[in-house]
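Note that one protein chain is taken out, while the other chains of the complex remain in position.
Coming up: subunit A.
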Amino acid sequence: MSTVVRVSGVTKRYGSVTALDDVSCELQRDRIYGLLGRNGAGKTTLMQVLTGQQIATAGAIEVFGAHPYENAQVLRQVCFIKESQRYPDTFRVRDAIFAGRMLFPNWDEAFAGRLLQDFDLPAKRQIKKLSRGMLSALGVTIGLASRAPLTFFDEPYLGLDAVARQLFYDRLLADYAEFPRTVVLSTHLIDEISDLIEHVLLIERGRLVLDESAESLRGQVVTLTGPASAVDTLTANADELHRERLGALTRATVRGRVEPGQARAAGVELQPVSLQQLVVRITTAEQKEHVS
């Protein structure tokens, strides 16, 4: 497995605001990453730093073995699809497609054409006249057809309906299977992508709080509902994320292994926690810690 991105001790400050706080992580070749976190957590800043659009205040960055800032050699291999991408005023859809063809060495024109059809995007339409959803569809089309070895999608779905989003996920998966590359999906719609991603990066208040394979996170967090004493015994060694109580009944969400057999025998109901719920629990727990 080779490493395409190395981030070590990266901090980014804007005046008194710390957007990234000592972040270290690596991205491996040909994996799909989920970059998760609340609004303002620092996801976009991290992607901007990795694509040479911002300079880190401290720390070291390597993308394909070099620093990305004003480095054409590196940037040609990187595609960054932003939620708020701006295009020149006079641009039509086909001009953006043409720009993609010029910029990305692995660009697949036929694939781009199929995606425009899939998303019902008229090639002659002026980009400033596109609806929010069509604008997102254009970004998705360019991001997929670029086949860039490192592709970032920053909330690419704004305005896309459920059918169009499913189309995006299906096309991404099929094309990735045929042309593996490193993909970073930054999204709030975690349930929709939890089965697509291989690895989870969770950022909270500029800090990286989770860097784990999606498979190992499955079943790692559970909710137990049952008599308080039984729940307490079962969760004695686990990391508690949340707890609520109703009369004699306690519900606790914990990170750690709980034996299903033991739980059943104690009359405690075990429920798996989805990746989305896990992210909610972890980020809320972090927030509480921060406040207290």
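Some observations on this one:
Assume a contact is a pair of C-beta atoms (placed from the backbone, for glycine too) under 8 Å apart; a residue touches a chain by one contact, two chains touch by 3 or more; residues count from 1.
Operating definition for what follows: contacts and distances are computed from a predicted model.
Missing chain, UniProt name from the options "Rod shape-determining protein MreD", "YciI family protein", "GntR family transcriptional regulator" or "Amino acid/amide ABC transporter membrane protein 1, HAAT family": "GntR family transcriptional regulator". Across A:I32, A:L46 or A:L234, the single residue that touches the chain missing here is A:I32.
Within the set A:R125, A:H188, A:R218 or A:R243, the residue that contacts the chain not displayed is A:R218.
Of the candidate positions A:D118, A:E198 or A:D211, contact with the hidden chain is made by A:E198.
Within the complete assembly, residues 31-32, 169-170, 173-174, 176-178, 195-198, 214-216, 218-219, 222, 261, 264-265, 271-275 of subunit A touch the chain that is not shown.
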